[in-house]
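Inspection log for the structure reproduced underneath, given as structure tokens.
Right after this comes chain A.
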Amino acid sequence: MSLSVNSISKAFGGVVALNNVSFSVEQGSIFGLIGPNGAGKTTLFNIIAGVFRPTAGSILMNGAHLEHEPNYLRIDRSIARTFQNIKLFHNLTVLQNIVIGMHTKLRRPLIESFFHTKRWRAEEAMARERAMEMLTAFGLADRKDLPARSLPYGEQRILEMTRALVTESKVLLLDEPAAGLNNVESGRLVDFIRMIRDKMGRTILLVEHDMNVVMKVCEKLVVLDHGEKIAEGEPKDIQKNRNVIEAYLGRKFANETEC
Partner candidate 1 sequence: MLGLRKIYTVLTLAILTFVFFGLTSSIDAAETITLGWYGPTSGAAAQDGQEGRAGAELAVELVNASGGINGKQLVMIYADDKSDPKEGANIATMFVSNKDIIGVVGPFNSSVILAAAPIFNRGKLCDIGWGVTSPLITTAGEYIYRVAPTDAWEADFISKWIADEGYKKVAFLYENTDYGVGMRDVIRKSLPGYGCEIVFEEPYVQGQTKDFGSIIASLKQAAPDAVFMGAIYNEAALLMTQARDLGFNAPFFGTDGFFSAGLLDLGGGAVEGARCCSAFFTETASPVVREFIDAYVKKFDRTPGNWAAQSYDGVIAYVEALKKSGASTREEVKKALDALGPFEGATGINEFDENGDVRKDLVKLVVKEGKFALYD
Partner candidate 2 sequence: MNDKSIALFENVVTKYGWLLFIIIIILVPRFVISDYVVHVLVLIALYTILAESLNVLVGFTGQFSLGHAGFWAVGAYIAALLMLRAGFSFWTACVVSMAAGYLAGLFLGIPSMRLKGDYLCIVTLGFGEIVRILAMNLEVTRGPMGLPGIPSPEIGEFVFDTEKSMYYLCWAAAFLTIYATGRMRHSKFGRALMSVRDDELAAVSLGVNIAYYKVHAFGIGGMFAGLAGALYASWTTFISPDVFQFSDSANIFCMMILGGLGTIAGPVLGAFLLAGLPELLRGFAEFRLIALGLLMIALMIYRPGGILGSYDTAGGVKKIRRRRIEREADTNVT
């Protein structure tokens, strides 16, 4: 399994958001994408997730070109994502949200639901069982019949993550998962992400502002600034990298902390 980004550029009208960014994500790693505001992180994230088409460059997943594929095929390419501000199906129950996550797994046609065939019932039962399994694993089982809108913020985040996991996609794209969490919750988030990678063998690519979450959980980092890649490597090297400090804190500060 390999996800590689090759010289991706993106311009909205005259504004160049990304300029020739390339990197690749090894299987099973937790990969971080960071950079100051307006660096192009979210745009790159949305290009990988299929929301935007890049102006130039390509994205390869196991050798297959993704950049011009419609966004609903990402799941078939084993890429799932979450959203910065939670996008749940508010009027559907917690269980229904998860079952929709298995949309591409369910094969039985509509007619069979009309005639209530055995095969259809078996598939629905399997889907419910699988969903319940995931819900119990993440402690939401007792909420299964509640509409998603009535869950507290933290649980909605977990529900969205569970829904992304139930798609059994190899790669999980997390869009600022720590947004709005206090440090206790972000601590639990770090263990959660590690558990997904270790127990479920998923590859994680996340975009995040919260530096202590990034430094604790990410194994490799790419830093973007003004749409260009200015650094790549282990978190501890990145902390000391001159360009990164300059990008975040400005040249004067970078010179003073000459290390």
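Everything below uses one rule, namely that a contact is a pair of C-beta atoms (placed from the backbone, for glycine too) under 8 Å apart; a residue touches a chain by one contact, two chains touch by 3 or more; residues count from 1.
Behind the choice of candidates: all candidates are chains of the complex that A comes from, given by their letters.
If you're wondering where the values come from, they're calculated on a predicted model, not measured in any experiment.
Asks: Scan 1 or 2 and return whichever one touches chain A in the complex.
Replies: Candidate 2 is the one in contact with chain A.
Asks: Which chain A residues qualify as touching candidate 2 in the complex?
Replies: Listed in rising order, the residues are 12, 15, 17, 37-43, 46, 49-51, 70-76, 80-81, 83-85, 87-93, 96, 99-101, 103-104, 106, 108, 110, 113-114, 116, 120, 124, 145-147, 149-150, 163-164, 167.
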